[in-house]
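Have a look at the structure that comes next, please.
The complex is shown incomplete by one protein chain, all other protein chains being positioned as in the whole.
In order of appearance the chains are A, B and C, and numbering begins at 1 in each one.
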Amino acid sequence: MSRLLYRSLPRQALRPLVRAQFATGTRSYAAASPAPQFDWTDPLGSKNLLTADELAISETAERYCQEHLLPRVLQAYRDEHYDPQILREMGELGLLGATIDGYGCAGVSSVAGALITRAVERVDSGYRSSMSVQSSLVMGAIYDFGSAEQKERYLPEMAQGKITGAFGLTEPNHGSDPGSMESTARQHPQKPGYYLLNGSKTWITNSPIADVLVVWAKLQDTGKIRGFLVDRKQCPPGTLETPPIKNKTGLRASITGMIHLQDCPVPQENMFPEIEGLKGPFTCLNSARYGIALGTMGALEDCIARARTYALERKQFKGNPIAKYQLVQKKLADAATDAAYGVLAAIQVGRLKDQGKATPEMISMVKRQNCDRALHNARVLQEIFGGNAVSDEYGIGRHVANLYVTQTYEGQSDIHSLILGRAITGIQAFV
Amino acid sequence: MSRLLYRSLPRQALRPLVRAQFATGTRSYAAASPAPQFDWTDPLGSKNLLTADELAISETAERYCQEHLLPRVLQAYRDEHYDPQILREMGELGLLGATIDGYGCAGVSSVAGALITRAVERVDSGYRSSMSVQSSLVMGAIYDFGSAEQKERYLPEMAQGKITGAFGLTEPNHGSDPGSMESTARQHPQKPGYYLLNGSKTWITNSPIADVLVVWAKLQDTGKIRGFLVDRKQCPPGTLETPPIKNKTGLRASITGMIHLQDCPVPQENMFPEIEGLKGPFTCLNSARYGIALGTMGALEDCIARARTYALERKQFKGNPIAKYQLVQKKLADAATDAAYGVLAAIQVGRLKDQGKATPEMISMVKRQNCDRALHNARVLQEIFGGNAVSDEYGIGRHVANLYVTQTYEGQSDIHSLILGRAITGIQAFV
Amino acid sequence: MSRLLYRSLPRQALRPLVRAQFATGTRSYAAASPAPQFDWTDPLGSKNLLTADELAISETAERYCQEHLLPRVLQAYRDEHYDPQILREMGELGLLGATIDGYGCAGVSSVAGALITRAVERVDSGYRSSMSVQSSLVMGAIYDFGSAEQKERYLPEMAQGKITGAFGLTEPNHGSDPGSMESTARQHPQKPGYYLLNGSKTWITNSPIADVLVVWAKLQDTGKIRGFLVDRKQCPPGTLETPPIKNKTGLRASITGMIHLQDCPVPQENMFPEIEGLKGPFTCLNSARYGIALGTMGALEDCIARARTYALERKQFKGNPIAKYQLVQKKLADAATDAAYGVLAAIQVGRLKDQGKATPEMISMVKRQNCDRALHNARVLQEIFGGNAVSDEYGIGRHVANLYVTQTYEGQSDIHSLILGRAITGIQAFV
Partner (left out) sequence: MSRLLYRSLPRQALRPLVRAQFATGTRSYAAASPAPQFDWTDPLGSKNLLTADELAISETAERYCQEHLLPRVLQAYRDEHYDPQILREMGELGLLGATIDGYGCAGVSSVAGALITRAVERVDSGYRSSMSVQSSLVMGAIYDFGSAEQKERYLPEMAQGKITGAFGLTEPNHGSDPGSMESTARQHPQKPGYYLLNGSKTWITNSPIADVLVVWAKLQDTGKIRGFLVDRKQCPPGTLETPPIKNKTGLRASITGMIHLQDCPVPQENMFPEIEGLKGPFTCLNSARYGIALGTMGALEDCIARARTYALERKQFKGNPIAKYQLVQKKLADAATDAAYGVLAAIQVGRLKDQGKATPEMISMVKRQNCDRALHNARVLQEIFGGNAVSDEYGIGRHVANLYVTQTYEGQSDIHSLILGRAITGIQAFV
């Protein structure tokens, strides 16, 4: 495992996460306990499926997130503010591009990579989104499709969070159907070895602060989609604009924007050399989707922990904690079940991924189901808070709003249903 | 019917509402059309159940709301700003306390009153909440339980929106179980004819801007709950504080706060003379809940209209409007059905209310079901917008966030389930 | 109102239904009760919407069904036996074709007609199906589309249950899409004034015992669908076969079969004179569907009554009736709400129907929703019985199995969703 991951961690970083609320239910299996105890934070014992390294990575990431991200998120969400320093911190801990081998990356398993997303998303899906874009969509794209020179130029600094990436696929009129994109790249009429990019992308996480933007556009010569590394500092004024989208109803702790390209000149060597068509972006999305599948389970687990605490502390009717009421217990039981199932399914797909046995449909399945169930249960758990959920300090409303977004991005849930339907029946039903 | 309602309306106010989006589906039944047409804005023809007066009131209210409230709501919601002028405008149109007879009120039917709430909530549940508190909870309390002098003092100016009211029942530790409230009133030790009020109320709509606050507290002498009209201008400094609650996750276009009473002296003549126990606040809640039942249908209908428009305009996959896809159509069909059913049920209960045949359980049923279904369907319709729902300009996210709150206040949904369960089985299951 | 309905009823038939179980919750509003009481059997006071005649018809029908159908149904369902005598009895009471004016029919309102279906379906959906076919599909078709001679020949005896009808539309390969039917009618090559009918129909209620079968087939000359009255006693041997379908998983108390026509000669005067295309069968279905909408509410109400009784009598854990548990109460509350809403919606559509204001989409809406909710709630209520639901004597399993069928026939639920989707969006999504 990754020496890099631990490189910058002080000694005590390796100690198990000490997090009062979440740790409450944890039982140590170390003791020679004759009767195993149920652990509501891991109801089906998924920890037994993890290697020691993976457990250590998970604990490191959880500790960082609880200690350094959690205290920031309330204000960040209120203000729609994203602190770019966060990627630096993550970089120092080796959390960025963690599944990449080499280039200063940790080279951990897919499951370990997803345990990191779970830790981050336990705090906030926006923080996780920003990291996913950096790690899976941009670093992943460069690693999978970039030239040797592109990899050397970007990956090491991206791994340290010194360069921020964004991924431009979705357009204002083309979300679920990226194949119809309108962005174009054509040979620069005057400047040989350059392309001119034109078009607009929207809902692009990190775009306003990104140093390098992976932009997918149709090459005029061939009509085929190609990927370009648009390096902000190389763009002449007025050719690249990345205005933020404000007043979002979710993911407010991440920064989202548009990308407007107007005759933006991009040198030929910034194009991914070989990959053509939708295979490129879809490969990247596949990785990101996998991270979301386990990531959203972190958000759901946090909702469970918060709702459980609230239910134990809130007393109504003769001084009973509301945790005593059947209708409350059922909500908790349902949510814990879906979280436990979702974690197992995500781990399984990660294992198959590393064995070369995972298919895109498997990832559609766990992305869809885990986002759907995380959102559904978060909403049901929110009911436990009654009117108090309206206070943002309880955090539950933020998770609910965030999880809606996870359900829609990187393949809206219904689109994944149709992907699965096609895989099951052999017939497409998109149109 | 109410001459008052029309008093201040210019002539053309009576013309039917001209609202492009919403009116699209409306068909005139006036013509001797041989084949009736389906109207998606009123799928089960509820208009046939309304009197001409009720239709006119509804159109007036809808027009005001679309023309004067809709343009303000986006910014108000973003800024958590409530414009106190709104109650004045509503007062001028006769929309406040509209079901009250006399005191400058319109004296319309319960159904007409609820049609007003529907019109307001079609724009925003927060605006409706503010109005409901003024009309049903405060004016209603004074009308039902106030002395002749209290009625004369407050009702006429409240009807004009010159005096703003708030209703203090819920306490930080007592939401679903108000009978355990901790607020107290005791005889003033020095000042005969005065009570000293102590205690805290929370989640009080309008409290920061209210001129008069109905506060329910336990009278120390008897241990019984009594209602007091706390008149802000009579309160010595430091005895009444009404800090706003900011950073709400819903109902951000209304203003919500706490009420802190510290030895606040209230003259005896400001106590409701006879009503004792929970019967007082529950009677008021009953009226407000009824308004919510039809009100939330307005919000749901707006979600349907917005989702339909979006689905017709948004094209994906070979240029098809997404309205063509089965999964989208089912969402619209389900929502339209629940809206149509909910409107009929609310009208029915309103009719029975005016005939003296409505029971509190009926109101629990329509309040619970309509809030639940409005929320559920709004969430499902939100999926039609995909990632674009994250933009607050589509309005759907605002309705979703608001409707969550309606489900929790004035009887959280599960509490109403248990009220109904008790009514059906004869056995209480609260504890 | 219908003198005919009462014609054959003994005097005491007009007394209110005395049915212990169902009547438990009924409260008399006759007394000058100051506080109205909640009636769990009619939670939203739908009785207030009925005329005195309708109430009387309902009570008559309910009494007949509880006294004469209920005792037969358990054994009939076990044995898949349908007693043809039942239609005779219904005929004597004036329950058949009740909304038809003249021809010995009662001429009651659409709501009254549907109250009859509700009474019958409170016992069993199969009994109601048999009656619906007789009344709405066959008598309705003849009344709406038949020649004067056809009406005179069939309606009076059908109203008395002396002639049994069946309605042949669905074919083995064409259920949701009847427009593609394969049955044909062509001019008899030798016998002028006769058509030869060929084709197969399936899932035809009453077909094995029917005396007259309305068969829809494509006229070879025009390619248009036409309706024929196939009179069994006129058919030469071997030209009409109506084998029963046995081992059904639902509706076992009704008889269902196929219709096989092999060069079956039908005289020209047995063809409906004018109606062409799908308008004919769809008009009939519309009437039948309306009856189903209120009918299934009867089945649901019976499930509620049975579950409530069971929950009050079954004691678990310290001797508590399980009715005391929150999870049980919620099931009852949900079901009662859906029943109450469904009844109101069905009454509303009936009223509009009689005013010429009902559209087919309205009927799609109430048919779909009421069948869906009846089925859903019946299943949830079944859980209250735990393992005991496996005993057919509790009746709940029978309702569950029956209600599945109601959801699929006369427009499967998803098809109605698409009908509604088309009405809302203006775009069809069937293919």
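Just so we're on the same page, a residue touches a chain if its C-beta (ideal position, glycine included) is under 8 Å from a C-beta of that chain, and two chains touch if they have at least 3 such contacts.
Keep in mind that this is a model prediction, so the values were computed, not measured.
Undergrad: Looking beyond the chains shown, say which of B:235, B:312, B:327 or B:427 touches the absent one.
TA: Touches the omitted chain: B:327.
Undergrad: Could you list which residues of chain B touch the chain missing from the display?
TA: Those residues of chain B that touch the unshown chain are 325-327, 330.
Undergrad: For chain A, enumerate the residues touching the unshown chain of the complex.
TA: Listed in rising order, the touching residues are 25, 29, 35-38, 40, 43-46, 48-49, 308, 311-312, 321, 323-326, 328-330, 332-334, 336-337, 340-342, 344-345, 348-349, 351-352, 355-362, 365-366, 368-369, 414, 416-418, 420-427, 429.
Undergrad: List the residues of chain C that touch the chain left out of this view.
TA: Touching the chain left out of view, chain C contributes residues 78, 170, 173-177, 180, 203, 245, 247-251, 256, 315-318, 320, 327, 379, 382-383, 386-393, 397-398, 400-401, 404-405, 407-409, 412-414, 417, 430-431.
The working rule: only the chains that are shown with their structure count from here on.
Undergrad: So, what's the distance in Å between the C-alpha centres of chain C and chain B?
TA: Each chain's C-alpha centroid was found; their separation is 40 Å.
Undergrad: Can you compute the centre-to-centre distance for chain A and chain C, using the mean CA position of each chain? Integer Å is fine.
TA: 53
Undergrad: Send over the residues of chain C in touch with two or more other chains.
TA: 325-326, 330
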